[in-house]
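A single protein chain has been omitted from the complex, and every remaining protein chain is retained in its original position.
Every chain is named by a letter (A and B) in the order it is written, and numbering of its residues begins at 1.
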Amino acid sequence: MSSAQRQAPSTLVLQGVLFGVAALAVLLLLAPTVVVIVVSFTNGYSLKFPPPGYSLRWYAALADAWQLQFAALNSLKVAVGATTLCVLLGVPAAMGIARSESKTARALDSLFMSPLILPALAFGLASLIYFSRLHVNLSLATLVAGHAVVGVPYVIRTTVAALSQLPPALLESSASLGASRAYTFRRVTLPLIAPGIAAGAFICFMSSFDNVPVSLFLRDAATDMLPIRMWQDLEGKLDVSIAAVSSLMVLVTLVSMIAMERLTGISKRIR
Amino acid sequence: MKNAVSVSGYSVAFAAPLAVYFLLFFVAPLAVLVFISFYADPQLGRMGLDQYRTIATDGFSLPVLADTLWLGVQVTLLCLLLGYALSWSYVRSPPPLQKVLMLIIVMPLLTSVVVRTFAWVVILGRQGIVNSALLDLGWIDGPLKLLYTRGGLVVALANVQLPLMALPLITALQKLDPNLEDASAALGASAFRTFFRITLPLTLPGIVAGCLLTFAASITAFISQSLIGGGQMLFMPMYIYQQASTLQNWPFAAAISLVFLVAVLACVALFNQLGRMSRGHAAG
Partner (left out) sequence: MNPTRRHLLGSALTLGAMQLFPGMSHAQARKLVFATFTGSWEEAHRDVLVPAFKKATGQDMLLDAMLSVDQIAKVSAARSNPPIDVMLHDPGPALTAISQDLVEPFPVAGSKNFKDLIPEAQDPMGPSMFFQVVGLTYNPDKIKTPPTSWADLFKPEYKGRVGITNLNSTLGTGFLVELARMNGGSEANVEPGFKAIERLKPSLAAVAANPGALAALYQQGQIDISPGNFNAIQILKARGVPVEFVAPKEGAIAFKTSIHIVKNTPNKELAAALIDVALSPEVQTRLMQSPYLVVPTNGKVKMEGEIAKVLAKDTAELKKKFVFQDWKKINEQRPEWIARFNREIKV
């Protein structure tokens, strides 16, 4: 009993310190989002915080911002294309390497995951030089090709995790009941790993939409990408409509995140 | 048995399409990058080790690399402080609060980096929150220069990358056997002693994982370094971009990006080694 009394003050102090720093961290995580949303409603031309007055003008200005719209549409197209490609190639790959101890499988796993470790900038530059040497013109297709490489690790990771969690007994009993492997896959495996695939595809999509290092090198005026466009606008003009675009993007991210959490429990899958 | 693969596994051949894709669109470009770096001039006339010689001797490129890596270290340390406290508090929070916290932590990962960096431009600007608050409180007479400073950049980067540090730490802290902490307390150790002698060492693998992700992300953070660092600070990402895009000096750009790549891989290997050692330490 006396030892418990001796501990209490130090526990409180430790908790105070750690909870305090944690509260600061939460504040710092939230502040940017809050600031961007508040500033987007300013009625002035500068990023003064707090804003001198409030207005919806910058959201209205987005209707005329054809360059941003063009870039956003391109980013969307590329993200859809890259994610589709990632799922079509990544899911079979995950099936091939999950739960396999063979050296080939381990090597392939490292290969497929390596885009996550290498600085994507080097890969972006490499892709630019590669396509140029092959006399392949830059287009949305080359962007899709590049984004797919950096996006597929996410699909593989979540799909492998989902496959690893499948009880082997389930598949064995399906086989012992006479089902063919294709049937087992379609009716048993696929429905069970679908949430995992969806989670990976979602992260792949978001990472492609927000991709900077690859888009930086592979884009040109005809294939402008939203993050690069926003960066150039921020560097060149500090246009407050960027705040409006940012708020919309945050809103879309928030809504889709909540939806994905409900559907696939995504926060558990990206640890 | 028809083939050597059991019914619960799939043949490695299923990975063939992606393997071919990676060969064509990942390995080949990198090989071309290496090849290009051995050209001696931007017009791709002769071959030679000139680019690497320039990097080693120009007294500019290597300091830029060193400064970039040092930036990574600074950001990682600050991030570790904030992230560990956050993760520690997370595992001790009631489940409803945990749900909210997890949303707050994960959302930045899915938000565009331009948006998050832009927010920090607003926060650190001369008319931004920090200066407004300090001026209102009367703590300063005139606005401070926070933007385009090293300190501002480190703080902004640490916050932009915080989720990458917090998530592995949360995983590690959740795996911690609570009995160990209780046992330590029962034996009479103060909370601080328990924290530093038990909790921290046992979560070392998570710390290493978080540090690795944060370090790698912060040194390649092109947008943040550009928007918050400004024109007087040059790091490897912008250096590579300037050489490749603005100056169209592909051989040199290729060489410095390869040097950068090797440096990053070396750091990753170092972290992995630390991770292995810490796992042994945690287990033993």
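By our rule, a residue touches a chain if its C-beta (ideal position, glycine included) is under 8 Å from a C-beta of that chain, and two chains touch if they have at least 3 such contacts.
Computed from a predicted structure; not experimentally measured.
Engineer: Could you tell which one of B:F35, B:Y148 or B:F271 touches the chain left off the display?
Structural biologist: From the options B:F35, B:Y148 or B:F271, the contact with the absent chain belongs to B:Y148.
Engineer: Residue-wise, where is subunit A in contact with the chain that is not depicted?
Structural biologist: Per the touch rule, subunit A residues meeting the hidden chain are 44-47, 67, 70, 74, 77, 80-81, 84-85, 88-89, 92, 132, 136-141, 144, 220-222, 224, 232, 235-238.
Engineer: Which parts of subunit B are in contact with the chain that was left out?
Structural biologist: On the side of subunit B, residues 11, 13-14, 16-17, 20, 60, 125-127, 143, 145, 147-148, 150, 230-234, 245-248 touch the unshown chain.
FYI, only the chains that are shown with their structure count from here on.
Engineer: Between subunit A and subunit B, tell me the centre distance in angstrom, where each centre is the average of that chain's C-alpha atoms.
Structural biologist: 15
Engineer: Quick check: in the complex, which residue numbers of subunit A touch subunit B?
Structural biologist: Of all residues in subunit A, those touching subunit B are 3, 6-7, 10-11, 13-15, 17-26, 28-33, 35-36, 39, 46-50, 89-90, 92-93, 95-100, 102, 104-105, 108, 111-112, 114-115, 117-123, 125-130, 133, 145-146, 148-149, 152, 166, 168, 171-172, 175, 181, 184, 203, 206, 209-210, 212-213, 216-217, 226-227, 230-231, 234-235, 242-243, 246, 249-250, 253-254, 256-258, 261, 266-267, 270-271.
Engineer: Along subunit B, where are the residues that touch subunit A in the complex?
Structural biologist: Touch residues, subunit B against subunit A: 7-19, 21-22, 25-26, 28-30, 32-33, 36, 81-86, 88-90, 92, 101-116, 118-123, 125, 127-129, 132, 159, 162-163, 166-168, 170-171, 185-186, 188, 190-192, 195, 216, 219-220, 222-223, 226-227, 237, 240-241, 244-245, 250, 253-254, 257-258, 260-261, 264-265, 268.
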